[in-house]
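The block underneath contains the structure these notes are about, expressed in structure tokens.
Up next, chain A:
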Amino acid sequence: MKLFQKIRRVGIVTEPLPEGGLDAITIVRPIDARARRLLGRSVGIRQVDAGSCNGCELEISGLAGPTYDLERFGLHFVASPRHADLLLVTGPVTRNMEVPLRKTYEATPDPKLVVAVGDCARDCGVFAGSYAVVGNVASVVPVDVVVSGCPPSPADILRAILVAIGRLDLPVASAPPAGVSPAGQADAL
Partner candidate 1 sequence: MDKLFSEVAVLGASGVLLCAILLVWRHHIDGYITAFKWQSNVLAALTAAVAYFGDDRDLYWVAALMVAVKGVAIPRLLTRLAARVGQHRESSPLVSTAASLVICGLLILLAYTAARPLQAMAAAPTHGGIPLAIGLMFVSLFVIVSSKKAISQVIGFLMLENAIALLAVLATYGVPLVVELGVFLDALMGFLVMQIVLYDIHDTFNTLDVDALSRLKH
Partner candidate 2 sequence: MTAAFALPLFWLMVAGYAIASAGLVMPTRRLVRMAVAIGSVAGGAGGLALACLVLWTDASLTIEAPAVLAAAGGWLVHLDRLGALFLALVSGVAIPVGLYAIAYMRSYEGRYSTRWMAFTFGAFLLSMSLVTVAANAVTFLLCWELMAVSSFFLVVTEHDRQASVDAGLWYLAMTHAGLLALMAAFFLLGSGSADGSGATFAALRSSAGLLPSETRAAIFLLALLGCGSKAGMVPFHVWLPRAHPAAPSHVSALMSAVMVKLGIYGLLRIGLDLLGGGPAWWGTLLIILGAASALTGVLYALVADDLKELLAYSTVENVGLVLLGVGAGFLFLSLGQPEAAMLALSAALLHLINHAAFKGALFLSAGSIVHATGTRDINLLGGLITRMPWTATTLLAGSMSIAALPPLNGFVSEWLLFQSFLPGVASSRASIAGLLTLGVGALALTGGLAAATFVKAFGVTCLAIPRSPGAAHAHESPGPMLAGMALLAAACPLLALATIPTLTTITGALAGVAGLPSIAPALHVGVTLRTPTGMATMSPVAVAMVLVAVVAGTWIVLRLIARRPVHVGDTWGCGRIGQSPRMEYTSTAFAEPLRRVFDQLYRPVDDTAVGVVRPESPYYIESMTYQTTIHPWFQRVLYEPVVQGVERVATWTRALQSGSVNAYVGYIVFVLVILLAWVIGF
């Protein structure tokens, strides 16, 4: 009974998604129209940690909480890439995570989207050039949308997902993110 009293006292704590603030988000490539049509109202998200420091994970886990509540948009995390429509990839892709990331991508049925979360996922961030890193996410799997930030805020991540499925409008970016090749750099060093 105490539990329900508390639930009543606290009330709904979900905040409306703040307007604007789309600068952190880049659309990397034109998004498949069929994917947008199909995934408008229901998206299964599979999160892949490709070598992240877990900063981004901390923010992502905020999405499922009552404050950001991604479920209200019809988004939900799923337990298997077979059930997923969208991969949320974080971190610079480390050597050990390259194959798993590719396998996850292959295991996701079409149509599917990939959102790269965080500076590391965009261009390897502070890990660029490390011998343990293969490259950014785009060098392993095709990426649709990138969110910058170290770490990006949950609201940004949420907006990026909504942009990816076409629920928020954003013009296609002119330039793709700098395609760094840390492996090559490592060789040069």
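Here is the rule we go by: contacts are C-beta pairs under 8 Å (C-beta built on N, C-alpha and C of every residue); 3 or more make two chains touch, one makes a residue touch a chain; residues count from 1.
For anyone wondering why these and not others, all candidates are chains of the complex that A comes from, given by their letters.
Model, not experiment: these values are computed from the prediction.
Within this complex, the numbered candidate that touches chain A among 1 or 2 is 2.
Within the complex, the chain A residues that touch candidate 2 are 80-82, 97, 99-101, 103-104, 106-107, 109.
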